[in-house]
Structure formats: structure tokens, C-alpha cells
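Questions regarding the structure given below will be posed in turn.
Of the protein chains in this complex, all but one are displayed in their positions.
Chain naming follows the written order as A, B, C, D, E and F, and within any one chain the residues start at number 1.
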Amino acid sequence: MSAQPKKPLNVLQKMLDKEVFVRLKSNVEYHGKMVNVDVYMNMILDDTKEFYNGQQTASYGTVIIRGNNVLFVGLKNSANI
Amino acid sequence: MSAQPKKPLNVLQKMLDKEVFVRLKSNVEYHGKMVNVDVYMNMILDDTKEFYNGQQTASYGTVIIRGNNVLFVGLKNSANI
Amino acid sequence: MSAQPKKPLNVLQKMLDKEVFVRLKSNVEYHGKMVNVDVYMNMILDDTKEFYNGQQTASYGTVIIRGNNVLFVGLKNSANI
Amino acid sequence: MSAQPKKPLNVLQKMLDKEVFVRLKSNVEYHGKMVNVDVYMNMILDDTKEFYNGQQTASYGTVIIRGNNVLFVGLKNSANI
Amino acid sequence: MSAQPKKPLNVLQKMLDKEVFVRLKSNVEYHGKMVNVDVYMNMILDDTKEFYNGQQTASYGTVIIRGNNVLFVGLKNSANI
Amino acid sequence: MSAQPKKPLNVLQKMLDKEVFVRLKSNVEYHGKMVNVDVYMNMILDDTKEFYNGQQTASYGTVIIRGNNVLFVGLKNSANI
Partner (left out) sequence: MSAQPKKPLNVLQKMLDKEVFVRLKSNVEYHGKMVNVDVYMNMILDDTKEFYNGQQTASYGTVIIRGNNVLFVGLKNSANI
């Protein structure tokens, strides 16, 4: 029997505890460990680093990103899930 | 008996496992294999490549795009579905 | 007996299978055959051509446009419906 | 007995079959005959003419304007209703 | 017995038939007689005059302003209500 | 027994009849007496003064501000509540 198709928001759950990058609409990126995420794409990152145009611009501990600012989310090692 | 009219969001389902391009409001495009999509046009792409002004600008593994950023979606080979 | 007033979203249904132009908020236009449309103005176009400032800038097969980007829709031959 | 207060969306109905102008957020105006309008201010215009900065820039047949782009609507002859 | 606190949307009703100014997000102002207003701040103005940077730029009869464009509304004579 | 945590929208109610400043997304500020406020942050100010970049740019009587434009609200004397 074939597997259920993967729903986008379910796949976000597979990113828990993994290193992710989060591109915001402003084109700033946040890299960190995905601690949690909800259906609005509100998410918690630990050990967060901020990048702009490929340059690190800041580092933080835990941040909570408001989901409506998110453009896309990916795994940091560029792998498929 | 004639077929039911194709609803826009049903047609998105026909793009599963196909190579698609996704134009965002920012005019950046993401090309990749459509792994899944929901009714908000949140979608998962595998083997994602980023293009801007016709130039590839980055490549990623799996990305999850937040649907509210999407301008339009098409099949990469320019075919009608 | 006079006809019912034509509701905006019903009139969109009358555009099915016709050649339409769709102006987006970005002022880019998409011309193609209207294959389907829903109440959010999500729509499917076949044989889509992209225009900007009156110049064709690209051509696609089927595209699915997210309705919230739409400014207005019209019949390509400038006729009243 | 005094009349009911006129609700904004009811007054839109009084503009049916009249010549109206519709200013969009982009400051482009569309002038035409108001064929129909719904509570989101989605509206159908016939014999539509486009104006920008007081200059006509295009003419169309029937267009369907997505209501969320509308800034305001008025009668073309500057009369009160 | 003291009066009920005045709710913002109730106070709008007190502006009916008064001369008001309506500042939009674009910083354009419309001055006119408030004929009606609903809970979304959709409103009808009669004898409307348009101002930008303190200069009158146009005059209209009745206009219907879509509420989501409104920044604030006040009485034209700068009085408290 | 310890007090209930103060909910953000409840605290707005504590600002009634006090001198407040309201920063809008446009960075314009309105200073005045908070006459009322609802859960969308629609609010009524009396004796309103407008400031931009620390300079007073206008004064009004009562204004009704549409809540979706608000960035933040504070007490004018910089005190904690």
C-alpha cells in the first residue's frame, strides 16, 4: 500500500530538532534548530543566526518567528526530506 | 457525458510529482518537483532551484513555501495540463 | 420578467473557455484561455502569454494564478459580455 | 416617517447601470457602466476606460475588478446620490 | 446614572450628517458630509473634496470609500464630540 | 492571592481618559486623551495632536483611528502602568 501524500504542514513537523533556514519576506534568513512550529508557521528556533545576502549579521539564542513573515523554510544541508 | 470543470485547486493536485515553477510576489522563481500542496498553496518542492531574472541564484533540497507568497504556478515544460 | 442581476463572480463563469486578460497588482498581464476560476479568483489559464507595458515577456502552458494577486479580468477582444 | 439610513453597500446598488468611476489603490481609475457589484466591492464594469493622472490610458469591454483593490467609487457626473 | 463608555464604532455614528475629514493610508484626505458608515468603516460622503498636502486636488459628489483604506476620521471643525 | 496576568487588550482599557501616544505604521504619532478603544485597537482620541519626527504637524479635536494602522500605544508620561 502506498504511503499517504505528505501534507506541507506535516512535513514541517519532520524538521523538528533539525537545522533549518527560514527565509523571510524581507529576504533576511534565520538559521537555527527548529524547536517547534505551528500551522501558521509560527516557529521557535534555537541557536539562531541571522544572514543577509549570504553574510551573518547577528546571532541570538531562542527566537520566536511570527509565521506570516515567512517566505519558505528548508533543511540547512540542502537535502530532500 | 462531459467531464466536470477542473477547479483551480484540483488542478494543483495534478502537478504532484511533476517539475513545476513557482513565481512568488517578489518575482523570484522556484523550480523543483512538486511533492505536495494544500488549499492555501502552501507547497513542498524537492530539488529546488532558485531563479531571478532568468538566472539561477541558488539550489536547495526540500523547501516548504508559504502559500500566501505565491503569484502563480506552472508546469516547467510549458505544456497545458 | 427581467433577468436576475449578474453577480460579479457569476460573470467570471461566463468567461470559461474564452480568451481573457488578467491584470495583476504588479501590473503584469497574463493572456490565455480561462479554463477555470473559483470564488477567490484563483484561476487556470491555458496557452498563457505574459505581457508587461504592452510587450510580451514570456509564454507558458497552463498556469494557476493565486486570486489575491488579481486586479481585474477582462475578455481579450474588449467586448462587453 | 423618516427613511432608513443608507448603508454604504446598499448605496453601491443604487449605482447599477450608472456611469461610475472607480479609483484603485494604485491611483489608476476605471470609468464605465456599473453592471453589478457585491459586498466585497467586486464589480463589473461595461465599456470601461482606464485613466491615470487624468489621461485615458486604455479602453476595454467588460472588466471584473477585484474589490480589495478599490479605494473609492463615485458617480461620474459628480452628483450626490 | 453615568453614560455607557463610547465605543469607537458607535462614535462614528455620531458623525452622521456632519462635515468630516477622512485620512487614507495614502495620506490623501477626503472632506465631505458623512452620509453613512458601517462597522468596516466603509463610508458614504456627499459633496466630497479631495485634499493632498493641504491643497484641494479634486471635488466629487457622492463617493463610497472602502473602509480598509482609512487611517482616521475626524470632525472637520476640530471639535471634540 | 496573586492578581490575574494583565492581558494586552485589558491593559488598553486602563489607558482610558489618560494622555496616550499612538504610533502608526507610517511612523506618524497621535497624542491625545484616550476616550475609548476596542479589541481591534480602533480608538477614539480627544484633543489630538499629530507629530512626525518629534515635530507637531497638526491638531484636531476628536479622531477615530482604525486599529489596523497601529504599531504601538503608550502612556504619554513614559510611566509603566
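Keep this in mind: contacts are C-beta pairs under 8 Å (C-beta built on N, C-alpha and C of every residue); 3 or more make two chains touch, one makes a residue touch a chain.
These numbers were taken from a predicted model, which means no experiment stands behind them.
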| item | value |
| --- | --- |
| Chains in view touching the one left out | A, F |
| Listed residues F:L12, F:V28 or F:I64, member touching the removed chain | F:L12 |
| On chain A, residues whose C-beta touches the chain left out of the figure | 16, 24, 26, 30, 35-38, 42-44, 46-48, 59-66, 68-69 |
| Chain not shown, touching residues in chain F | 5-9, 11-12, 25, 27, 41, 67-68, 70-75, 77-81 |
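Convention: only the chains that are shown with their structure count from here on.
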| item | value |
| --- | --- |
| Rounded Å distance, chain C centre to chain F centre (Cα mean) | 44 |
| Rounded Å distance between chain B and chain D, as computed from the means of their C-alpha atoms | 35 |
| Residues within chain F bordering two or more other chains | none |
| Overall pattern in which the protein chains touch one another (line/ring/star/complete/other) | line |
| Each pair of chains that touches, named by its two labels | A-B, B-C, C-D, D-E, E-F |
